[in-house]
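Every protein chain but one is kept in place in this view of the complex.
Moving on to chain A:
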Amino acid sequence: MIERALWACAALSVLVTVGIVGVLAWDAAAFFRDVSPVAFLTGRTWTPLFRTQSFGVLPIVAGTVLVMAIAMLVAVPAGLVSALYLSEYAPPRVRRMAKPALEVLAGVPTVVYGYFALLFVTPWLRTWIPGLAGFNALGPGLVMGLMILPLVSSLCDDAFSAVPQGLREGAFALGATRLQAATGVVLPAAMSGVSAAVILAISRAIGETMIVAIAAGQQPRFTANPLVPIETMTAYIVQVSLGDVPTGTREYRTIFAVGMLLFGATLALNLCSDWLRRRMAGAPR
């Protein structure tokens, strides 16, 4: 009896997934009865809230990818270098202090990062880049990179720690410096773990909401220019949620179609990352 109740609790997690897919599919299906999926996925104008509606999702996909790419340009190199430093160079005392300090970065609520991006980073960037708009992809992208850095750093650190010490000692015995051992032996051996970290970071960046909702703007635009206002998929969902779009209309259902795209993309990336991590050399589990 109790056992059954316990298993029901565990099964609830599966029901949550079923619920997510069900809720998204229900309204998205109604939306796709009106709008062809092909037009949705290949159209280059996104104006569902205008009088002349157009449902081409590519502009908000482009906005999402643009911010994500900027975030990755910050988070991946910085996360990799700091993880290599922590695992191969740092004395234990520095390591013990730096790891929790980095975790604080990951614990700051994203609405706070949004505030920081809009009211500190963008104004500061504008003193260097005169053409930068008040809402843009650059500021939130950089701040998102800062937010994701600890994730990359800690997963890469795990991957480096899983590399057997004997490999490093072999390299040192041949006269390699720490850098040569790190880049020639440790990094290649940890490659699947590092890729898993990068892919998970991409998934996190695509799903991140508040930073872009606050600081990136609400102008769906099919562009790779980081200096102008754009809109991401998540920011669009926020925009509609805050507006007074009537329930059950076509424009209201767009958020479920966009949500389904977002869920599909992040799920695929998470599965991919998980698979790579399982392959990791000497991984515990």
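As a working rule, contacts are C-beta pairs under 8 Å (C-beta built on N, C-alpha and C of every residue); 3 or more make two chains touch, one makes a residue touch a chain; residues count from 1.
Throughout what follows, contacts and distances are computed from a predicted model.
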Options "AzlD domain-containing protein", "Cellobiose ABC transporter membrane protein", "Phosphate transport system permease protein PstA" or "Dihydroorotate dehydrogenase B (NAD(+)), electron transfer subunit": UniProt name of the undisplayed chain: "Phosphate transport system permease protein PstA"
Contact with the hidden chain (one of A:Leu41, A:Leu58 or A:Ala98): A:Ala98
Contact with the hidden chain (one of A:Gly141, A:Gly207 or A:Pro229): A:Gly207
Missing-chain contacts mapped onto chain A: 2-3, 5-14, 16-17, 19-20, 22-24, 26-27, 78, 81-82, 84-86, 89-90, 98, 101-102, 104-105, 107-116, 118-120, 146, 149, 177-180, 182, 200, 203-204, 206-210, 213-214, 234, 237-238, 241-242, 247, 255-256, 259, 262-263, 266-267, 270-271, 273-274
